[in-house]
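Encoded as C-alpha cells, the structure appears first; notes follow it.
Just one protein chain is left out here, and the rest sit where they should.
Which chain is which? They are A and B, in the order written, and residues in each are numbered from 1.
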Amino acid sequence: MMPLLTKSPGRRKGAPHRTTGSRILATSAIAMSVATFAAAPSASATVKNASSVTTITWWASPISTSGPDLRKVLITDFEKAYPNIKVNLQTAPTDTDTNRADLVTTISGGATTPDVFMGDVIWPGQFGAHSLALSLTKVMPKSFFSRFASGLVAGATYNGQVYGAPFFQDQGFLYYRTDLLKAAGMAVPKTWQQLQTDAVTLVKANKVKYGFVWEGDAYEGGTCDFMEYYADTGGQVLNSTDSASVLNVADVTKVLTFMRGLVTSGASPQAVDTFQEPEAAAAFQDGDAAFIRNWDYQYAAAQAKGSDVIGKVGVAPLPTFAGGEPYPGYSNIGGWNLYINPHSKNVSADTTFINYMTGTAAETVMATQFSEIPTNAAVRANPAVARLNPPFAVLAKTRLVPRPAQNPNYPKISQAIYTNMNSALAGSTSPSKAASDMASQLSAALGSSGL
Amino acid sequence: MLAPTEIAPGPPATLPGAGPPRVSHEDLIRRNLARLGWAFSAPALIVIAAFTIFPILFSIIVSFEKVNVSGSGFSFSGLTASNYSIVIKAALWHHALWFTTVYTVVTVLSEIVLGTLFALVLERLTAGRGPMMALLLIPWSLITVVSAELWGYIYNASYGLLEGIFPNVLGHPFSATIALMVADIWKTTPFVTIIVLAGLVMIPTELFEASEVDGAGGWKTFWRVTLPLLRPTLGIAVLFRVLQAFGLFDLPYVLTTGGPGTSTESLAMLAYNTMFTDLDFGPGTAVATSTALIVLVMSLVFLRVFKAQVGKETPNA
Partner (left out) sequence: MRNRTRHGWRRWVNWVNFLSLLIALFVLLPMYWLVASSFKTTASVGSSPPQYFPIPVTTSNYQVAFGDYTFGRYILNSVIVACCATTLVLVLGILAGYALGRLPVRGKYPMMVTLLMISVFPQIAVIAPLYLLMRDLGWLNSYEALIFPYTAFNLPFAIWILRNYFLGISMSMEESARVDGAGPVRTLVSVIVPQVKPGIFTAGVFTFTACWTEFLMALSFNIENNFRTVPVGIATFGSQFTVPYGTIFAASVVAVVPIAILVLVFRKSVVSGLTAGAVKG
C-alpha cells in the first residue's frame, strides 16, 4: 500500500538507485566547493604594492550626529599629509557593548584587520589583561605620551603599559536654564543640596515640569553619574594598585540617600531611573527641565534647530556636597581612545596614524569644527580654544575623576555600582542596604571569575 | 478509508490463494524506500552537521574548561566542572532562570490562545483572507531589533506614547516585564496564527459537515472535532515557541538592557554578558549549555505528554 517503485516506466532492471537525492547531494557538494574557492580572501585591508602604498583599516563608531562626518574629515586630512598611507574606514556599531563584543570575536579569532580601532576609555584594563590591544609603550617613543592632558594617560594604562592613545575626551557638566534662574533670582548652585532646593522651588512654582534631570538608568552612564557624586564625598573605589576595594560604605549611603532624596523631594522625576542621555537631553531640550547633568555635546544640541531652549542655556562645573570636597565638584571622564590590533600587519603605519590623530592639527580640527574636547594638552591650553564654546570655557575650571577601569574585571565592577545605585534610586532597596550590597558585590567582582 | 500502515512483512501464506510467501519482495521494496529516505534526508543532514556539530561540541567542551580568551584565541587550562558550580550557585542565574521560565509560560500561553482565536476568525473570513494574512505578517517580519526600538519608543520615559497614562513603564521590574511580554506577544502571535490557520484549512470539510449533521453546535465542534485534529499542529507551534522564548535575547537587550537592574535579564542575555562583556567564556558557555539542556529536557517531556509519538507516527488514512 506504500508507494511502490518497481513499476515506474523510467526504470530499467538493475539500474542503480541514482535518485534525485544523490544528485542533489552531488550538486550541493560541488556548489559548496565552488563557493569555497570563489570566496577568495576578501578585499579587506593590507595591500602593499610596488609604489608602497599601505592601506590600514580604522574601526570607529560614528562620532558626529549631524553635518560632516568627523572621521571622514580627519581621514582626508591625514591622507593629504601622508600620501602613501590610505585609511579604510569601517563603521562600528554605536552601542559600546556591541562594539566590544564584535572586537573580541574578531581579535580573538586572529583577524589582522582592523588595524586601528577606536575604543571606549574604560577598555584598557580589560583589553590589556586579555592582550586584545597592542601595548603602545612598546611601539611609541616616550615623548609621545607627554602631549596629553594630565590624568588621561594614566586612565589608559594597565600594568604599567599604555594601551590606548586618548583621542578625544568628554566629561560631565551642569547645564542650566539661564532664563529660569534669572527670573527666580537664583545663582548657579555650587552644592548639590543647593541644586536640589532650587530645583524643587522651580517645580513647585510651576515654572518647569522637571527640576533636575540626569542619567540614573542601570547602565554604564549610571556609573559615570555615580562616580561624580561619590568623588565629591572624597571616596574612592579601588586602591592605588587597583586590586582591592576601598569603597566607603558610609559615603556611598550618603550619596544614595541624596539621589533618592532628589526623587522623593520632587527635584527629579521618578522616571530618572530609566533616563539615559537621550531621554534626559530630550527633556531639557523640550524645555521641561531646569537643570541637567550631561556630556559636552549637550550645549550644541540645545542650540540646534528644533530645540525649545535656544539661547537660554548656561554651562557650569558640577556642584559638590556641602561638607564634602571643595568646589568645583568632580566630573567623570568619558571619551574614546585609539588602540592597535595586536595582529596588525602595519604597525608603523598605525603609529603614524595615531601620531597624526592625536597631534595638534587633527585635535584642533576636532575642537574647532566639531566641538569635541581635545586630549592634546597644547591644543587645550590655546586660549582661542577656550573661546569656542561655553563648555570649553568651563573646562579649565573643572576637576576630573576617572571610573575604576584599570582593573580587568571593570564590567562587573561597574555593574555592581550601577545596579545597586539604580535599585536605591527606584526605591526598591534602602540606600544603606544598596550601599552594603554594592560593597560586597564589588569585592566579589574583584575576586575569582563568577557570574 | 485505507488503514494506515507502513510496509510490514507480508502475511504468512495462510490466506487462501496467497501462493508463495511474499516476504522477500516486500522487504526489498521496504529497503529501497528506506534507502531513498536516507538519500532524501542526507543533504539536509549533511549541511546541518557541517555547520552545527563542531560549534556545539566546541561550546560544550569550553563549558568544561577553565578558559581564557585573549588576542591569541582561546587558551584552555584544565578540564573542570567549576564553571557549572559557579553558575548553579549564582543568584543572577537563579533569577534569570526564574524570569525566563515565567516569561516563556506567559507569552507562549497568550500567543497560543490568541493565535488560535485569530486563526479561527480568519478561517471563516470569506473575502480578504489573503490581505489579512499579509497584514499579520508585518509585525512578524519586522526585524526584532527594530520592533524592540519601536516599543522602546512607545514606552520611553521622556517622550513615549504612554507618558500620560503609564509614566516610567520600564522603571519597575513588574511593569517592565509586562511591557516586554506585550511587545513579544504583538510580534509573535502572527507566527502561531499562520501555523494554526494552515493546519485548520487542511482539515477535511467532511469532518465539519459530519459534526453539523450530528447536531453539534460551533463550540462543541471546536472542542470535539477541530482541537483534536489541530493537536499535532498546535504541538509543533507550542514546542518551537517555547524553544524560541527560552532563548529570549533581542527584546530585553534593546528594550530594557536587562533592567531595571538585572530584573529582566534573560538566560541568553546573562550568557551573552558573561561571555562578551565580562570575557568569562567558561561560565558564560556553561550558562548557554545548561539552558540548552533544560530546554531539551522540557521538550522531551513535552513530546511525551503531548503523545506525539514521533517515530511511530504514520500518515493519515
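Quick note on the criterion: contacts are C-beta pairs under 8 Å (C-beta built on N, C-alpha and C of every residue); 3 or more make two chains touch, one makes a residue touch a chain.
This is a predicted model, so every value here is computed, not measured.
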Next item on the list: From the listed residues A:Ala149, A:Ala231 or A:Ala281, report the one that touches the chain absent from this view.
Entry: A:Ala281
Margin query: In the whole complex, not just what's shown, which of A:Gln90, A:Ser265 or A:Asn355 touches the removed chain?
Written below: A:Gln90
Note to self: Take the complete complex as the reference. Which residues in chain B touch the chain that isn't displayed?
What the structure shows: 1-2, 4, 6-7, 30, 33-34, 36-41, 43-45, 47-48, 50-52, 54-56, 58-59, 62, 69, 73-74, 118, 121-122, 124-126, 128-130, 132-146, 149-151, 153-154, 158-161, 163-164, 186, 190-191, 194-195, 197-199, 201-206, 208, 232-233, 236, 239-240, 243, 247, 249-250, 267-268, 271-272, 275, 281, 284-285, 288-289, 291-292, 295-296, 299-300, 310-311, 313-317
Note to self: For review purposes, identify every residue of chain A that touches the missing chain, sorted by number.
What the structure shows: 1-5, 7-11, 19-21, 24, 32, 35-36, 39-44, 61-65, 69, 90-96, 98, 101-102, 105-106, 108-111, 277-278, 281-283, 285-286, 288, 295, 297, 305-307
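In this section, only the chains that are shown with their structure count from here on.
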Notebook entry, point to check: Any idea how many Å lie between the Cα centroids of chain A and chain B?
Noted result: 37
Item checked: Residue numbers on chain B that touch chain A, as the complex places them -> 2, 5-7, 29-30, 32-33, 35-36, 38-43, 46-47, 68-74, 86-87, 90, 92-93, 156-159, 167-168, 170-173, 257-262, 270, 272-274, 276-280, 282-283, 287
Checklist line | Of all residues in chain A, those that touch chain B in their complex | finding: 1-6, 17, 19-22, 24-25, 28, 97, 100-101, 104-105, 107-110, 126, 130-133, 217-219, 269-271, 273-275, 278-280, 282-283, 286, 342-343, 408-409, 411-412, 415, 419-420, 422-423, 426, 428, 449-451
